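Contents: one structure, followed by commentary.
The complex appears here minus one protein chain, its other protein chains still in place.
Which chain is which? They are A, B and C, in the order written, and residues in each are numbered from 1.
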Amino acid sequence: MSNFLFGRYLPGNSWIHQMSPQSKLMLSFYFVIIIFFANNIWTYGTLSVLILFVVLMSGVSIGYFLKGIRPLIWLIIFTVLLQILFSSGGHVYWHFGPFSVSDTSLINGGYIFVRFLLIIMISTVLTLTTTSLAIADGVQTVLKPLKKVHFPVDTLALMLSIALRFVPTLMDEMETILNAQRSRGVDFGSGSLRHRIQAAVPLLVPLFTGAINHAENLSTAMEARGFTDSEHRSKYRVYRWQKKDTISWIIFLFVGILILFIRNN
Amino acid sequence: MDQEISFNQVTHTYQADTPFAQNALDKVSLKIAPNSFTAIIGHTGSGKSTLVQHINALLKSTFGEIEVYGRQITPSTTNKNLKQLRKHVGMVFQFPEKQLFEESVIKDIMFGPKNYGASDADAEKSAVKAMKLVGLDASLRDQSPFDLSGGQMRRVAIAGVLAMNPEILILDEPTAGLDPHGHKEIMDLAQGLHDHRNMTIILVTHQMDDVVDYASDVIVMDRGQVVKHGTPSQIFADPKWVYKMHLDLPSSGEFATRLIRAGVPLEKTPLTIENLADEIVHLIQGGNHTDE
Amino acid sequence: MPVKKKTLRLNMLAMFIAIILLQTSIPLIGYIPIGPLEITIIPMTVVVATILLGTVDGAIIGGVWGFTTFVRAFVWPTSPLAAIVFVNPLISVIPRIMIGVVAGLTYTYFKKHLKSQTVGISISAVLGSLTNTILVLGLIYVFYKAKAPQLYQINIKELLPYLLGVVGTNGIPEAIFSGIVTPLIAIPVKKIFDRTAR
């Protein structure tokens, strides 16, 4: 539950697990950007090899990844189909109204499919090897330069960490409220659209009022513990830059340059 | 029709078909007699809440059947039928004041009856009755429930359940966080509903004093199973066993074990202060006899 | 700002972020699927936050929802629309921020000029919700016109009617329901909030 936002953290001690969250975050982002530059079989091939290597280094079994992607498969197929049916150019094999299938659209469809997989794989590696808390800390580190322009980076980080800490609490409360209103005869998830939307009222009002009470009590407790503001505090948890981060960056930068050379210009 | 609650080999598995699968209830069979006042006790995580949530079908069993006043619930019962059942089983959750949401006290109490198809006029009639029952002043009816004190809010929530005229009332730690005065009022209300309105009361609690003061039957849960079912005196007869279940004795029993440890030869575990006083007096006077 | 107020604001924002995170993952309180469409009730949360905490904080909460939409479009897209459109951070974030801004300005205006709190909240909610729909549509169109690079190189020109259709058919009922339901949520919640923030 601590890893609510992005998925399911798998505890481990692999190379990837040990990297600092800030470089994992940045590298994932960087990877998505290089994908923009891939446009032929060689570039996609290179990136696929890189991602397989990353998966290997994460110590998580390929089967686990495939299981994770399974629920998304219809979505991917649907999007790929859209791509195939709606792109134009090349040798047309078949067409009907606005739809057409050509050699280019088939190839592009294939590329899109790979793109999807690449992106989902990299984000899955990130979330399987990093706790939400570490991701929040990583965000804080990445945003640190913004402090110079008086952007409240530390406040944001504290806010995010409190939010993540309270998600399971609110979730439990939601479930109790849900059950309480069910026992009072509310039918959730059935009936007319209007009925279904109005059923949100007996859920959301208690959820919100509960959250407001938490906010108030927590404020009192925080002040009693000497909290004044979030920008003047020392930090208990620190993720240091490691050799593994440096090596990973070198590999990724190299692949990035390689892609620029082997892509079709 | 059979006026009782019965569980027949009921198993409930959370997260079935995953590596996290966990039996929260493990082949539970039990009967709760109509118009009984039954306490359900057991340490945290023993399955008490899961058990009571089956009685009003908030949870459905993975295996096994449940019969509540002649209505059957099986793993395949459809949701439509469940709603009808819930009308007869009122459930007061822990900190029920957290479920309030309407703009006025009366509207919040009317919410349940209206969901079950009562007309506005009928719902209001039941709501007014329920307010009286829980001791809420009629002048509060149009106030926002959020303007009331904590204790009053809790009564509004309980009234909201009673307004549905349930035959069975489940109370999950209904006095949590209340002071002694508020505690007694809520427990006396439960007793009144049992004695004068023939409701079946099912009380989930950690307070062993309430168990001996109010309940006629006790069900002890441990690791998803019913490990004992009997009268309070049967349940607390063996202090060692009670401690093994990570439970406490009622205060008098607790005090008696300390007296015994200090060398006062009490014979059996008393449940109430009156019992304890009787036993002590008996010992003192018994002593008189031998001295004479 | 006194310490007490600052801490309270920090925690209020944190709670609303937590609620948004919950709503993006639990259908019952976040979005209601109807056939191929889904009506999201998250704009209502943004509007409620705006009414309680003010325009700036409403915009922040909207932004958090937008950011979550953006991240999810990569990690766990919930619809082809998300996978195609919301991977563009400008389309996923800006419209959400604007919900708070528009609802906040509308609410402040009507608070001065209108007696009925309900009507004011209702109009703010409708406008907030519509802002989201119109901006998402508008931005899709702008990015198509500008021929911006697409993550999934789909022929948006052919797809545009489909996108407009989906967003439009979602957007209209969404706005209507926002208008009806938001006051029912905001008024009691505001009562508790005002007592707390006193």
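Here, contacts are C-beta pairs under 8 Å (C-beta built on N, C-alpha and C of every residue); 3 or more make two chains touch, one makes a residue touch a chain.
Going forward, contacts and distances are computed from a predicted model.
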Name of the absent chain as recorded in UniProt (options "Multisubunit sodium/proton antiporter, MrpD subunit", "Energy-coupling factor transporter ATP-binding protein EcfA1", "Secreted protein" or "Oligopeptide transport system permease protein"): "Energy-coupling factor transporter ATP-binding protein EcfA1"
Residue in contact with the excluded chain [from A:Ile51, A:Leu72, A:Leu164 or A:Ala180]: A:Leu164
Listed residues B:Asn115, B:Asn165, B:Gln207 or B:Thr269, member touching the removed chain: B:Gln207
Residues of chain B (touch criterion as defined above) contacting the omitted chain: 44, 149-151, 176-182, 206-208, 246, 248, 251-252, 255, 258-259, 262-265, 273-274, 276-278, 280-281, 283-285, 287-288, 291
Where the unshown chain meets chain A, residue by residue: 1-2, 133, 161-162, 164-165, 168-169, 172, 213-214, 217-218, 220-228, 232-238
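Operating definition for what follows: only the chains that are shown with their structure count from here on.
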Pairwise touch network: line, ring, star, complete, or other: complete
Of A-C and A-B, pair with higher C-beta contact tally: A-C
Mean-CA-position distance for chain B and chain A (Å): 44
Multi-partner residues of chain C (each touching 2 or more other chains): 188, 192
For chain B, residues contacting two or more additional chains: 101, 146
Interface residues, chain A side, partner chain B - complex: 173, 176-177, 179-187, 190, 201-202, 205-206, 209-210
Residues of chain C touching chain B in the complex: 187-188, 191-192, 195
Chain C contact footprint on chain B (complex, rising order): 101-103, 144, 146-147
